[in-house]
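Before anything else, here's the structure in question.
Only one protein chain is missing; all other protein chains are in place.
Up next is chain A:
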Amino acid sequence: MGTTLSGLLTIATVVLVLAVAHVPLGDAMARVFTGERHLRVESAVYRLCGVSPSSEQRWSTYALSVAGFSAVSIVGLFALIRFQGSLPLARGAAMDTDTAVNTAVSFATNTNWQSYVGEVGASPVVQTLGLAVQNFVSAAVGLAIAVALIRGLTRNASTTLGNFWVDLTRSVVRILLPLAAIGAIVLLAGGVVQDLTAPEVVHGLSGVDQTVQSGLIASQEAIKELGTNGGGYLNANSAHPLENPNAVTNLVQVVLMLVIPFSLPRTYGVLVGDRRQGQAVLAFMATLWVAMLAVITWAETAAATGPLGAMEGKEVRFGVWGSTLFAHTTTATSTGAVNSLHESYSPLGGGGVLFNMMLGEVSPGGVGAGLYGALVVAILAVFVAGLMVGRTPEIVGKTVGRREITLVALVTVTTPALVLLGTGAALALGTARAGLLGTGPHGLTEMLYAFTSASNNNGSAFAGLTADQPYLNLTLAACMLLGRFVPILLILALAGSLAAQRRRPATDGAMPTHTPLFAGLMVGVAVLVTGLTFLPVLALGPLAEALS
């Protein structure tokens, strides 16, 4: 079988699995967030936390819960990292203060940018009790926000959006935990390590000693992909054979990254009582996913005709197709795990994965974050269409008024502002610039990639950048923090504003938001906004490199 056919069949397998899985999973998630009954374990959680699961929260209280929980997560993880030397199984692992700040913010914001090296920076205690726990709960926060926004659209003249603690707990207990357990056992069977003994130094057949890493990797690997987190247990992430041993585990990891984000449009459709609304959002996400996969695969397979076969920074077992499928998926979701080195990609291949993140992580985006990002695009599209044809901007029976569009506009400018200001400042500053591996346009792209990844909570890197320096650790941490919580705050305010409105039946004057035309309009709006914002810097970076 030829490599092209093999690659296309692999992609077809991913699409088939998602096509089958997204309906039952989307329906199940809708039930999770509407069910009246609490599981016994959930009731125990509420009792232990002292929260009343039946109390409803206004959007501001919901936001305070998110803020309180995330603040505790960041401080707790920072403390765990800084004190790891005094805890069991330390094995000499340590991080400096600025690295620990960066890491704590990174994992609590679902970014998983890593300026430390897994093998020496984080002990098994930090990895398992700190980082992996944040992999679960930060993904659950994303789900909660998405559900709160949906409630804003569906509730009728309501002052409340649900209860954050209930949404968080149910997301973990009923969605993330069961799926992660299945994923972990599949990965374990495929060869991913799950061991707490110290890394073994073996005397190799070649006569050279080699360290075989250990750790509770399989359990962390599954939620790393499923929660669209992306922080590798080991430095090489999913390129490391002990994290991603073969083509089957690679396929499983790609599916894990995509399955929740691509199922959430179905959940949305069910919850708003019109599945076609979900189908339009799904069509929007899928169109961008397929189009960008085609661009990146084309760029890399074209580069593979050269003498180096595009194999620098790629693994033999995955080849070019298995690497690009992963690279595309990890940036189109907000995962950021890598099974190949994005910096070694051809200019347009690397530019393609960069563009994926610049789209704002909506194709299909992170767990929860992808859906609320896509709904922001939908509201923007409704508004733009309203301006063009003079129709009332409405979405599922709610009017997009001045307050709503102001909030949506603020969400839309937040991350680009962080990306462009952060990149510009870092390039102007000698200490940050000294950390660049690349030169000329490629150096610009390298820094741009870092701030795009951090601000969009992706976490992948053009890893030649020496990011473990105080300036970059702290500014990237600020970008991750603001890029995560400013949009979340604005979206909860938007949800509150929408919930307060009466839900009206659709009028003839409203533009239908369930049609292929509308999905196309969403694609156009997303690409135009991204293009207008980033074209100048893309021209100076990847495009200039491709043309030189």
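The criterion applied here is as follows: a contact is a pair of C-beta atoms (placed from the backbone, for glycine too) under 8 Å apart; a residue touches a chain by one contact, two chains touch by 3 or more; residues count from 1.
FYI, contacts and distances are computed from a predicted model.
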Undisplayed chain, where the name is taken from the UniProt record, one of "Potassium-transporting ATPase KdpC subunit", "NADH-quinone oxidoreductase subunit E", "3-isopropylmalate dehydratase large subunit" or "Na+/H+ antiporter subunit E": "Potassium-transporting ATPase KdpC subunit"
Touching residue (missing chain; options A:Ser106, A:Ser346, A:Ser363 or A:Ser497): A:Ser346
Residue of A:Ala19, A:Val202 or A:Leu387 in touch with the missing chain, whole complex considered: A:Val202
